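Coming up: chain A.
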Amino acid sequence: MGILDSKIPSGPLADKWTKHKNDINLVNPANKRNIDIIVVGTGLAGGAAAATLAELGYNVKTFCYQDSPRRAHSIAAQGGINAAKNYQGDGDSNYRLFYDTIKGGDYRSREANVYRLAEVSGNIIDQCVAQGVPFAREYGGMLDNRSFGGVLVSRTFYAKGQTGQQLLLGAYAAMNRQINRGKIQSYTRHEMMDLVLVDGKARGIIARNLVTGEIERHSGHAVVLATGGYGNVFFLSTNAMGSNVMAAWRAHRKGAFFANPCFTQIHPTCIPVSGEHQSKLTLMSESLRNDGRIWVPKKMEDAVAIREGKLKPTQIAEEDRDYYLERRYPAFGNLVPRDVASRAAKERCDAGFGVNKTGEAVYLDFASAIKRYGKEKALTSGIKNPDEATIIKLGEEVIEAKYGNLFQMYEKIVDQNPYKTPMMIYPAVHYTMGGLWVDYNLQTTIPGCYSAGEANFSDHGANRLGASALMQGLADGYFVLPYTIGDYLSDDIRTGAIPTDSEAFDEAEKQVRDRMEKLMSGTGIHSVDYYHKKLGKIMWNKCGMARNAKGLEEAIKEISELRKDFWENVKIPGTIDSKNQELEKAGRVADFLELGELFAKDALHRNESCGGHFREEYQTEEGEALRDDKNFKYVAAWEYKGEPKDAELHKEDLVYENIELKTRSYK
Partner candidate 1 sequence: MSGLIKSSIARKVVMALSGLFLVVFLTQHFTINITSVIDPETFNSWSHFMGYNPLVQFVLQPILIAGVIIHFVMGFALEIQNKKARGGSYVKYKGSANAPWVSRNMIYSGLVVLAFLVLHFYDFWVHEMAYKYIEVSPEDPTRYYHETVEKFEPFWRTILYVIAFVLLSLHLWHGFASSFQSMGWNNKYTPAVKTLTKIFSVVIPLGFAFIALYHHFNPITH
Partner candidate 2 sequence: MKLYLKIWRQKDASSPGKIVDYTLDGVEGDMSFLEMLDILNEELVSKGEEPVEFDHDCREGICGTCSLQINGEPHGPDRLVTTCQLHMRKFNDGDTIVIEPFKAKAFPVIKDLIVDRSAFERIQQAGGYISVNTSGNTVDANAIPINKHDADEAMDAATCIGCGACVAACKNASAMLFTSAKVSQFALLPQGRIEAVERVQNMVRQMDLEGFGNCTNTGACEVECPKGISLTNIARMNREYLSASLKG
């Protein structure tokens, strides 16, 4: 097992979490008042954790770079949140959610963690409803569900197309209640610049006030990092512009192992890139795949004509369309998991069937759904023998009720009416399954440093199923971390407040200042974005949807050269001690330039294809991923040793006692 102890409790799978909660130490309510906890990041995981910890009685300080906790990028999740409630009576259960998640993650996640996730999933929905989250309901007043990719039941709860925002507002409201009580101090427009270790334990952070540029010291008995994923290492992703890896990477440099960095999710349904000016990519919810059919032209000449603008998609006859997901995966069809759908789109576009100017887009077509719904609606509205126009009108109304805001968003961005012509979509970087290595308690390899939500690696293996990110973030924040952290803090009831004038804080602050000054000293002419875009291109071309050893080796070399260039030449106007968005970006990109290299190194070492990690050398004759359970059934946790290339690999073997490892098949 090496030096990694996952601390998975013994006993039968279904009893582990209950048993663990009974076994761990607690902190009594009076002592909780003497304990300070720092929570960095206020998305679903951080916001939920902060609220719950404060409610339990701890003194909490939260930090976010945004101007409000409510703006964390959890807000952008559209489709929904999974929970094994079995309200639809379609045979769902904790076990089935657990099984789907492990399988969807291509057998690269921990059984115990995932089972716990499934176990608390139902509680999340109860909790959120109690908080006033306006989930969609049926006419009878009960909660509605929809189905999502990679599963055969309907277990996704949703709030229009903005489930993420509604859940985050719920967590934020819970935070507000504690802020009002004085139990949470919320520091907005603050960025964590470094983690402070005192005697080997995480005891505080150095933060920068982004308004004044001031460097601040904050101490606590434990530090929770809930800072999201690192998808922006690709420059173009569906992440927010400010999403970054800084907090996690700073912790990594201080001793927290970074697990499976190469496990990245490429989401199949994003709006395609329109040009060089593109600053970010916009996701179209996966829920659209419930009703949209994905296709490209069957004939190469049609594809060429479409690209040249000589032919419209609606002019292509049904028999000349290639519904490639339905063709390749008849059982799941358009609802295959994200990694499978993304790769299939890339395969078709690489083969020359792409449908936009750049050749990197496929169609997502609602015409048949509109007709189907229209007929149904006509029937239920008592319209006999409706004509084609009536059917389409009624059908469009149904589609609008379901996806209106997404369709509107698409039209604003692309300037095409998706009710009349199929949407164009293409895969884009969306989520990172990798992250800080944590044990069953969500503690990193640094004592007292915890990580929750997308920032940790824990639950999704090599691929995340749709509507599971919200579930994991809230599970970690509301129901897991607040209890497991008590076990660690029970030793700290006599410690007293942590002073911030210690040598450790002095040293950490000095490092932060030195680093910023070094960044400001660049002598070249290129902006931070210039380097970020270059890094993104390397990552996308060589560490993207398909990877190979040669490309990865090149990537490692190119990133390391780019990093050197960046540190010598990046041009940042303004000063350190004032609001300076270029400097903020520079600090983040500097860390991406290190992470990117570790990412490539991890991808290079993993000589198999699994989930979102597709190595071209390891595929079946039909082009499906070829996993190697004999050699790679482990979590790759990297220890920082100076340069990313020197990172040391530690393996946590994954043990499957309750699930039989199979080749993932959605055929």
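The candidates came about this way: all candidates are chains of the complex that A comes from, given by their letters.
Please note the rule applied: contacts are C-beta pairs under 8 Å (C-beta built on N, C-alpha and C of every residue); 3 or more make two chains touch, one makes a residue touch a chain; residues count from 1.
From a predicted model like this one, the values you see are computed outputs, not experimental measurements.
Asks: Need the partner of chain A in this complex, chosen from 1 or 2. Which is it?
Replies: Among 1 or 2, only candidate 2 touches chain A here.
Asks: Tell me, which parts of chain A touch candidate 2 in their complex?
Replies: 48, 51-52, 55, 66-68, 70-71, 73, 75-76, 85, 87, 120, 123-132, 134-143, 159-160, 162, 164-166, 169, 172-174, 176-177, 179-180, 186, 188, 211, 238, 240-242, 274-275, 277-280, 282-283, 408-409, 412-413, 415, 478-479, 525-527, 529-530, 571, 573-574, 578-579, 581-582
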